[in-house]
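Read the structure below first, then the notes.
A single protein chain has been omitted from the complex, and every remaining protein chain is retained in its original position.
First chain written, first letter: the chains are A and B, and each begins at residue 1.
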Amino acid sequence: MLAFLLRRAALVVPTFIGVTLLAFALIHLIPGDPVENISGERGMDPVRRARLLHEFGLDRPLPVQYAAYVKDVLRGDLGNSLTTHDSVAREFATLFPATVELAFFALVFALVVGLPAGIIAALKHNTVADYAVMGVSLTGYSMPIFWWALLLILFFSVQLGWTPVSGRIAVQYDVPAVTGFMLIDTLLARDPGAFRSALSHLVLPTIVLGTVPLAVIARMTRSAMLEVLREDFVRAARAKGLPRWRVVIVHALRNALIPVVTVVGLQVGLLLSGAILTETIFSWPGVGNWLIHGVQSRDYPVVQGGILLIAAIVIAVNLVVDVLYGIINPRIRRA
Amino acid sequence: MRSAQGIPREVEPASRFVELARAFAQGRGALVGVALVAVLGALAIGAGFIAPHSPIEQFRDFELAPPAWQTGGSARFLLGTDAVGRDILSRLIYGTRLSLAIGAISVTISLSIGTALGLLAGYFRGVVDTAIMRLTDVTLALPSLLLAIAVVAILGPGLINAMYAIAIVLVPHYVRLARAAVIAEAGREYVTSSRIAGAGALRLMFATILPNCVAPLIVQATLGFSNAILDAAALGFLGLGAQPPTPEWGAMLASALEFIQRAPWVVTSPGLAILVTVLAFNLTGDGLRDALDPKLRYTRA
Partner (left out) sequence: MSGSSVRDSIDDLVDIAGLHVDFGTPSRPLPAVEGVDLSIGAAEIVGLVGESGSGKTMTALALLDLVDFPGRIVAKRMAFAGRDLVPMRATDRRALAGRDIGMIFQDPHASLDPCYTVGYQLDEAIRLHGSAHERSNTGMRRERALALLRDVDVPDPSVRLSAYPHQLSGGMAQRVMIAIAIAGRPRLLIADEPTTALDVTVQAQVLALLTRLRDELRMAILLITHDLAVVAEVADRVVVMYAGQVVETGNVPALFDGPRHPYTRALLDALAIDEHERLPTIAGIVPAPNERARGCLFAPRCTRAAQRCEDERPALVRGQGGSVRCHFPLRSE
């Protein structure tokens, strides 16, 4: 088990190096003058340009620049935003909890609806219920999620007026940010009105972001269950006289979860992609929204830092998922 | 197929194709998918004849006109018009051409590059393999949209750049598939006998091994088509892909949020077009995968 963990952790290093290379290369691949791109100033006089060139270290050879960049990254220095002049790392840290809160609830939503749907579809293989689940699932991941968001807004916010359209909480509430997670912070501030408002703002974005993972999880659970239900030990468990629910949940599902966990782990990357779009539509103040504005306004330190950090997080999560997989699969745990 | 003694005969490639077609046709979803793809292809090719108006012509007197079946609508603009008076139906039809082109070009580029890299990695192993696989890992570590955005951030917004971005994002999947297939096939007898007969590395890779690895690649290509369309639409929606007045479906939704109360038809139709198209390719890809499933193990990494 330990060998497995070490091996798996070791794989992270080259991947992470690759990502830093990509982020570093980003600035230098952008067409135009790197000095202008990094400083945000246009049409400087040559003297100032030369000074900035030296200040940014752009006159040194590339490998040296890269080494300096990596050193800065490891120290936590990712430069400053060209628009706000704030530290990129700090801006990311401030906005990240909003994205996490959204992604967390979206994943919970996807699991709570998707897992049972997949199980039921497998148990009722080739019946209407099965086709319904598969059909909804197929539609779910064939849909552009920004369109799905617009439809939900059209129906629930505009026509029914049940849910708000943008932001994390109604404007009138001013909740001190202790953890960065709005639901927790409103509870800490003992403001039930604020809590309700935060909750209602979460509903639509959660559904939108969670739809594709839900579809994938339902599908994956169904096919994993169908395979497991065919296995000999399921028949042996029934021959043992175990009640049906026990055979399905304790034995079949437990085994089916092994491939499903891997898929769920892969969803994290998708959740972060989807968060970019979801946050844009709902004006949700998370890192996705921040990154897009960075791209649109050519705020390159933001783009560079954002990509690096998000990629690092995805890599870290994939590592955690692999470890989890090793734990729940006894063949690896006790190898 | 068994002979009288009950011994299975080796299945020839030619009849394998026929079996495949039969298995594919058994999936009703797959047939619907293919039919839809055909319809979309026809729309794309015949856009000039089918569309009632030009996609970029602005009818200033008819801005935000509702669809024909609502009050205030007319048969002239069946699905209504957008904020600057362009006919939505015509834009949708021309948009089909764009989306299919994006899908086809992106997939072709990434399929070629990915397969070539995968073949090289799987055939030569060693340093080449490690280098290519590390590159693949890095590309896969990033969520696809994020990588596409990064590329577009570098190259600048625009439809062509979006296509490159999407192609780059899709490459690693083909690399992995091709590499796995090559590694599985390389030990087989027909490869060894070809090598003994004197075939060179290139010939072995492309003429001998590749034809037998084609199937999972085709499945992935079909599914890659739908990913490409979704990603292109996302980029368009974010303003990073196709720029106005190009009638790309995602871009058509970009400004829709403003008009969602006044003119909901601006929102519904382009998204529906994307959904139907992606659905068509997903159904086809699923059908292909199911038809191939019992015969191929490569797709399970």
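Operating definition for what follows: a contact is a pair of C-beta atoms (placed from the backbone, for glycine too) under 8 Å apart; a residue touches a chain by one contact, two chains touch by 3 or more.
These numbers come from a predicted model, not from an experiment.
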Inset, instruction - Please pick, from A:A170, A:L242 or A:V323, the residue that touches the omitted chain in the full complex. - result: A:L242
Inset, instruction - With the missing chain put back, which residues of chain A would touch it? List them for me. - result: 231-233, 235-242, 246, 251, 254-255, 328-331, 334
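The definition used in the following text is that only the chains that are shown with their structure count from here on.
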Inset, instruction - Measure off the straight-line distance from the CA centroid of chain A to the CA centroid of chain B, and report it in whole Å. - result: 24
Inset, instruction - Would you pull the chain B residues touching chain A in the complex into a rising list? - result: 134-135, 137-138, 141-146, 149-150, 152-156, 226, 230, 233-234, 237-240, 250, 253, 256-257, 260-261, 264, 267-268, 270-271, 274-275, 278-279, 282-283, 286
Legend entry - chain B-facing residues of chain A, complex: 11, 14-15, 18-19, 21-22, 26, 29-31, 138-139, 141-144, 146-148, 150-151, 153-154, 158, 269-270, 272-274, 276-277, 280-281, 291-292, 295-296, 300, 303, 307, 310-311, 314-315, 318
